[in-house]
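Here the complex is missing one protein chain, while the rest keep their positions.
Chain nomenclature is as follows: A, B, C, D and E, assigned in order of appearance, with residue numbering initiated at 1 for each chain independently.
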Amino acid sequence: MSEQEDKFNRGVALAAKLFEGAPAGGVKMSKAFRNDTMGHLFGDVWQRPELELQERSLVTCVALIALNRENEQRLHFTGAKNLGVPREKLEGAIAHVAHYAGWPNAVTAFRVLDEVWPVED
Amino acid sequence: MSEQEDKFNRGVALAAKLFEGAPAGGVKMSKAFRNDTMGHLFGDVWQRPELELQERSLVTCVALIALNRENEQRLHFTGAKNLGVPREKLEGAIAHVAHYAGWPNAVTAFRVLDEVWPVED
Amino acid sequence: MSEQEDKFNRGVALAAKLFEGAPAGGVKMSKAFRNDTMGHLFGDVWQRPELELQERSLVTCVALIALNRENEQRLHFTGAKNLGVPREKLEGAIAHVAHYAGWPNAVTAFRVLDEVWPVED
Amino acid sequence: MSEQEDKFNRGVALAAKLFEGAPAGGVKMSKAFRNDTMGHLFGDVWQRPELELQERSLVTCVALIALNRENEQRLHFTGAKNLGVPREKLEGAIAHVAHYAGWPNAVTAFRVLDEVWPVED
Amino acid sequence: MSEQEDKFNRGVALAAKLFEGAPAGGVKMSKAFRNDTMGHLFGDVWQRPELELQERSLVTCVALIALNRENEQRLHFTGAKNLGVPREKLEGAIAHVAHYAGWPNAVTAFRVLDEVWPVED
Partner (left out) sequence: MSEQEDKFNRGVALAAKLFEGAPAGGVKMSKAFRNDTMGHLFGDVWQRPELELQERSLVTCVALIALNRENEQRLHFTGAKNLGVPREKLEGAIAHVAHYAGWPNAVTAFRVLDEVWPVED
């Protein structure tokens, strides 16, 4: 198996673990971009050791809150839950980021959080 | 001392600790916004327990990278250094966020990091 | 009643007045962020005298158009209507901001305006 | 016919050609902004010779991907198809822009592309 | 004089009035974009009656704060001053918009305000 295939497979495995139970949202990408995503992003960048996996997940969630990317929040808030990030930490991060990126982003994020990770869980 | 004054003082103390050694950049704000900043943001939001202080610092840095806010990065990258966040963690976060917010934001952030926290430190 | 509770109550009262008749969109926030929103944002910032309430409403609408925040536009365009801001003023602001933030933001805003404040009103 | 009316008519004609078959999305704009859009934007800016029409279409799509403007992508990806821009070129542009504006924008764009220009076409 | 020339001249006159005393920042634009700016934006959009000139100025400043456009703030904060918008109103708008667009934008805006409209004025 080539290094490229190995990265791709590791990326697919990580994505499956992160997004288990996330709202279905399979997007038909070009083959090249699917390689960028599975091989490079999940198979290489996400696997690096400078940040623990829970930290990467939190970093990703914060970036998506700051950028107001609602659909990707659905995936990565689920990912945070699957990795064991405490819900309180996400709530704290949303309220914190509200002050750096604006209230509407926080309202979006709380709505998504309630949708993919309701409190009763 | 009123609750408001107490928050304000705690905010000023935290900001002094965070930004010690940061490039001078005192901005003349209105009195009301200075209260919002010292009393509400640093004196209340930043003092909440859901995130440890190092985590809040990392969350703030990530939001500022995602938003490409260069001047505030100067302050908060210094803050991360002062709080003991490892430089490698910031480097990892910058490269990670590059994929969610775009390469130019990462280039900006590495430039600021090199400026306020050179490797020789 | 403490100063904090007083602010919170004034914030809740203002939000009720602003958003009367707005599309339902209650979001489950953390308790801390609900305090930030009702106590700090609506109970303090929005109550300050430098801008009249109609002006604050227009300022808020313009910020939300510039930021392309569709859900919050639903609330604050309704708020502008409830406060007596003329519809023509909002229309003029949308077309104006189109030139500073881009056409797509204006198209979004006209769609939301037509939805929450149809011309027949 | 005045110069203004002539521009307006040319703009309406170009928009009709670009957006034929696009998902219905008529937005009620103010009269002034409709003039800005049909007379100035489509009737003047889009008619200028420095860029060929296919190039303008690609430039517009790229800007909308970079800005993550989903609704306008529906119109202009259809426009690119109507003008004969190859689908592969759009796919390549989306994956390319992912690296400058972030992955979530590319995921949005691939979703919209699949919706308005499915591969089976 | 054609309608186009008339608009252009009115636009140049308004821009001269707005930006008198602003930091020099003449930018070499293409001829077409100079026409877009002077003829369409300042000569047409800015001259419309739905908003008074002071209101248009405030709307523009708010959009530029929300978008964090520092250079244009230099011009339009000066414009607000030239038109007689009270400084307190701008200060209030900056602190208000901080909550919708994030703290770093407000810090930028207060810095620019202090630069082009110092309190001692």
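We adopt the following convention: a residue touches a chain if its C-beta (ideal position, glycine included) is under 8 Å from a C-beta of that chain, and two chains touch if they have at least 3 such contacts.
Bear in mind the structure is a predicted one, so any value in this text is a computation, not a measurement.
Novice: Considering the full assembly, with which of the depicted chains is the omitted chain in contact?
Specialist: Those shown chains that the absent chain touches are A, B, C, D, E.
Novice: Out of D:35, D:60 or D:78, point to the residue that touches the absent chain in the complete complex.
Specialist: Final answer for the missing-chain contact: D:60.
Novice: List the chain E residues touching the unshown chain?
Specialist: 27-30, 32-33, 36-37, 41, 64, 67, 69, 71-72
Novice: Tell me where the left-out chain touches chain A, residue by residue.
Specialist: Touch set of chain A with respect to the missing chain: 2-4, 32, 36, 40, 45, 48, 50.
Novice: Hey, which chain B residues sit against the chain that's not shown?
Specialist: 68, 91-92, 94-95, 98, 102-104, 106-108, 110-111, 114, 119
As a convention for this text, only the chains that are shown with their structure count from here on.
Novice: Which chain has its C-alpha centroid at the greatest distance from the C-alpha centroid of chain E?
Specialist: Of all the other chains, the one whose centre lies farthest from chain E is A.
Novice: Give me the ID of the chain with the smallest distance between its Cα centroid and the all-protein Cα centroid.
Specialist: Per-chain C-alpha centroids compared to the overall one single out C.
Novice: Among C-D, A-B or D-E, which pair gives essentially the same interface as A-D, with more than half of the residue-number contact pairs in common?
Specialist: More than half of its contact pairs match A-D, so it is C-D.
Novice: Could you work out how far the Cα centre of chain A sits from that of chain C, in whole Å?
Specialist: 30
Novice: Going through chain B residue by residue, note those that touch at least 2 other chains and give them in order.
Specialist: Where chain B meets two or more other chains at a single residue, that happens at 32, 36, 41, 45, 48, 50, 64, 67, 69, 72, 99-101.
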